[in-house]
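Okay, structure first, notes after.
With one protein chain withheld, the remaining protein chains of the complex are depicted in position.
For clarity, chains are labelled A and B in written order, and residue numbers in each chain start from 1.
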Amino acid sequence: MTMPSPMALAVYSVVILLIMAISALVFKSRQGFLVNAVFAFSSLACVMALTAGFQAVSNGAVETLILPIGLPDLPFYLRIDALSGFFIAIIGLLGLFVSIYSLGYVRGFVGQRSITSLAVFYPLFMAGMILVVISDDAYFFMIAWELMAVSSFFLVCFEDESGANRRAAFIYLLIAHIGAVMILLSFGLMAGFASGFENFKGYTFSAMRGAHISPGWASAAFLLAFFGFAAKAGVVPLHVWLPEAHPAAPSNVSALMSGVMLKTALYGIIRLTFDILTVSQWWWGGIVLVLGLISAVTGILYAIMQVDLKRALAYSSVENVGIILISIGLSMIFTAHKMHELASLALIAGLYHSLNHAMFKGLLFMGAGAILHATHERNMERMGGLIHKLPWTATLFLIGCLSISAMPPFNGFVSEWLTFQAFLLSPALPNPILKLLFPLGAALLALTAALSARCFVKVYSVTFLGRWRGEHPCAAREVNWPMKAGMCLCAASCLLLGVFPTAVIGWADMAPLILIGAKISVSAKTFGWLWLTPVSSVRASYSAPVIFIGITAVVAAAYAVFHSRRSSKTALTRAPVWGCGFEKLTNRMQYNSTSFAMPLRRIFGFLMMIKESVTPQDANAHGAFQRKFVYRLMINDRVWYLLYKPFSKAAFWCARKAGFMQHGRIQIYLLYSFITLIVLLVFA
Amino acid sequence: MTTNLAAQINGVLAALILLTAFGLLAQRRIYGMLHLFALQGLFLSVSTAIVGYTAGLHHLYVSAVLTLILKVFVLPYILYALVHKLHIRKEVEDLVNIPTTMLIGIALVIFSYHLTAPVRELSTLITKSTLAVALSTVMLGFLVMITRKKAVTQIIGFLALENGLFFAATSATYGMPLVVELGVALDILIAAFIFGLFFFQIRTTFDSLDLKEMEKLKEED
Partner (left out) sequence: MTTTLYSIIVEFVQIAVVLLAGPALAGWVRMLKCRMQGRTSAGVLQPYRDIMKLFVKDVVLAENASWIFRFTPYLVFGATVMAGAIIPVISTVLPSAPAADIIALVAIFAMARFFTALAGMDAGTAFGGMGSSREMTVATLAEPAMLMSVFTVSLVSGSTSLSQMAQVVTTNPLMLRPSLAFALLAFILIAVAETGRIPVDNPATHLELTMLHEAMTLEYSGRHLALIEWAKMIKLFLYAALGVALFFPWGIAGATPLWMLPAAVFYLAVKMAIVGAVIVLIETPLAKMRIFRVTEFLGMAFLFATIGMLSYFMLE
């Protein structure tokens, strides 16, 4: 039996997912069965998608399919090449882990609420994401895009009894649709140039590829599409929905939204700029790069300020999308200057970081879900010491934190290292101003990397280390095995993707090859798989296996020498911590999330809206003799007030002004219709 | 001394001049600013002498000596005496915080590099690459004047700006004619005296050297 082709596998996996969504409605009375069936079959579909993506990238072949469904004369075009294959692989891989995790996680809801909507929309959401990356015409792309947006909307408002969740879902839907309109306009422009504005022939991507668009209109199409996708990817300043919606969704869905859904928007940007439009002006890349830098720095700064675990993770997704955009922007700039090898290096860095981010952010959201599951708590200020209660989750979450903080030998470091290499090669650019500006961009990226390490030291240590800060004693218990399994798989792939980057890059190299026309030379030495040398071994090299084995060996040696043998002589005792001479240390005296972030709040406070107040509780007593103070801290997103508030105010103002037409009498409404009819007849 | 080595030394001096210009932006103490200004004058003078030596233009030696006397000794001394007499002890007060000023400064340097690019392409002098530094020094001097509150720091900014102009003249065209340079030197000296007189006037009028007081001079509406 021969292996089915990638396209067939992808289509089958979508079909399985769609069948699951429909049958979830049928079996909604048997909730326990529903959980097992939906997530087991989703796992199966994800395995198929993963295989499809893996094969498509390693073959490098382009496969197309025309489905004769849809409107008459407008069939659906499907296409899989190395780029879509890469993203299908990401969707399949994280989807698989999250589906396994969901087997345990969603069971926690059974008996508390109906999980039918989750069981219906989860497979639909997955199917939507797969369809987005394999669609090959604007019409089908928009359908898939909407399927993805709407199903994720229903997933965000799964726990719809909370007003905050409903509001988050509404904002999400709103911004997603503003983005969708912009994407649609961009497609319209390109289709118009492909076949004229009178017919629909130009709606396929292949027609758009062949279109001759004047540079001005190409720029317009690029800008429209870029901002449309940026709204979905959570690029600053279009990110405000993200920290609302991701925490509101159930954690398995947050993992998918952060890990994969944002990547489909990045896929859109790459597909559009490198494939359909082909990069012609370097300033396109400049815009992408600058917005990437802004997103990266502000995203992580806001992440540090958060006390809600899932919000912090959501803001960190803004940061990581920024890092990916930095690579994409660099690649666009290099492409525009015809430096294809550097362009493919930067693009590989971006693609690799997309994959890595899917893994570690998926892991972290699943970990946050495990904490939520165990403690029913999202506020880090009321956590602490969970490492003693949740040893598995703690260890796995630590791997996620190390990966996201770009610590070698984990995966986050490899992609950031590649991005730095792309930056460091920028002096080869012919443009003198770019040469001077790029190092500053690299410095900002370094700042981001350091800030993210700081952020995740905070997140991890406040959550898992120290002592429990909650009012009631901690009753957390370790989570069930499917959740552990999902997280273990994710953690293992974080390590493997970090230790064997040459294998991953050797596989993924096909994507830049078809887009830019150049590969990066991974390695030229003997034992090539050991050394990652993106340009040449003289320029820079990195070997994760050597570092991993080296550090492990030294740690083991130090342990063997200083621990085991000495343990007979020197005792190990436990004692209370040093209280600095005070009588009693309470758990509230520990450093918490807010105090840990204080130095950065002072240094970078000018970037955010901070309202801080200390009020004595007893107004009559003298300030020095107060028994209690109330400390209030509000940190608001500046963008929200600068960009969105004026719009929403204007919208409400218009709505109120238009409100006088509303009378409630049916005759008056009929009169309006009649007047409209008359006006149309007069002017037509 | 080969031309190459001279060009290298000149490059180092240019870098040092740029550093002192940034130093003026970052310095909190007024005496520190004076020292930096004197140092900048010294670098400028040495650089002028080296350019004069390699280009064989002897009038540049005169400029170098003039710079040395005026900008390393006389002007800093006058300002020093002024600061001493006026009892200005407080740290320099600035309108914009220092890290932000630095970032603006870096942006200005990149901007001036961009502006001088055409000149660099055309020029054949060994000093052509320092023109960007000279222009940056002018801009950074301006930035000092804009971001500082006190009158004395403003005059230091002004003098640093003049240093930049002088350096620009040397690097772009191997210096201005001697007559012009002498005239400028005299002007600077006189300007310093006039500034000094003004300071006393400002202080006797407002009891302070804070330029915020000058805002009162506008017409009331």
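One rule holds for everything that comes next: contacts are C-beta pairs under 8 Å (C-beta built on N, C-alpha and C of every residue); 3 or more make two chains touch, one makes a residue touch a chain.
This one's a predicted model, so the numbers in the text were calculated from it and none came from an experiment.
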Selected from A:V181, A:A475, A:M589 or A:V679 as touching the chain missing from the view: A:M589
Which of A:H212, A:H472 or A:R574 contacts the chain that the document leaves out: A:R574
Given A:C157, A:A296, A:I387 or A:A518, the one touching the chain that is not displayed: A:I387
Hidden partner chain, touching residue among A:A164, A:V181, A:A443 or A:A475: A:A443
Residue touching the undisplayed chain, where the options are A:M148, A:A211 or A:A406: A:A406
Interface with the unshown chain - residue positions in chain A: 384-385, 387-388, 394, 398, 402, 405-408, 413, 417, 420-421, 423-424, 427, 432, 435-436, 439-440, 442-447, 449-451, 453-454, 457-458, 460-462, 464-467, 531, 533, 537-543, 546-547, 550-555, 558-559, 562-563, 566, 569-580, 585, 587, 589-591, 595-600, 602-603
Touch residues of chain B, complete complex, unshown partner: 5, 8-9, 11-12, 14-16, 18-19, 22, 26, 98-99, 102, 106, 109-110, 113, 129-130, 132-133
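In this section, only the chains that are shown with their structure count from here on.
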Contact set on chain B toward chain A in their complex: 106, 110, 113-114, 117
Chain A residues touching chain B - in the complex, by the definition given at the top: 432-433, 436-437, 440
